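Notes to accompany the following structure.
Note that one protein chain is taken out, while the other chains of the complex remain in position.
Our next item is subunit A:
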Amino acid sequence: MSTGLKVKIKSWNGVGFWKWMTNDTDCGICRLPFDGCCPDCRIPGDDCPIVSGQCRHQFHMHCILKWLQTQQMKQQCPMCRRDWQFSD
């Protein structure tokens, strides 16, 4: 049923915000929130992404890479000590 009301939306200015899709709020390595970036970056965004391992733990990409570099013997997740594998 229609009242014959003639109203048309001409334009719309939306406001949205984005967050990383994460299980946790903070990075387990640098302890900074995922909302922000790792300590070495200044601006959150695609330049400082979040990555997860197959163990489902997530970190700032820069943080986990730095961590893995310091590990001589085995590449392990700093949270659960399982072998670190990037999830796809």
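Just so we're on the same page, a contact is a pair of C-beta atoms (placed from the backbone, for glycine too) under 8 Å apart; a residue touches a chain by one contact, two chains touch by 3 or more; residues count from 1.
By our rule, contacts and distances are computed from a predicted model.
K.L.:
Would you kindly match the missing chain to its UniProt protein name, picking from "Putative exosome complex component RRP41", "phosphatidylinositol-3,5-bisphosphate 3-phosphatase", "Cullin family profile domain-containing protein" or "AP complex subunit sigma"?
P.N.:
"Cullin family profile domain-containing protein"
K.L.:
Spell out the interface residues on subunit A facing the chain that's missing from view.
P.N.:
Within subunit A, the residues that touch the unshown chain are 1-21, 33, 35-36, 42-46, 49-50.
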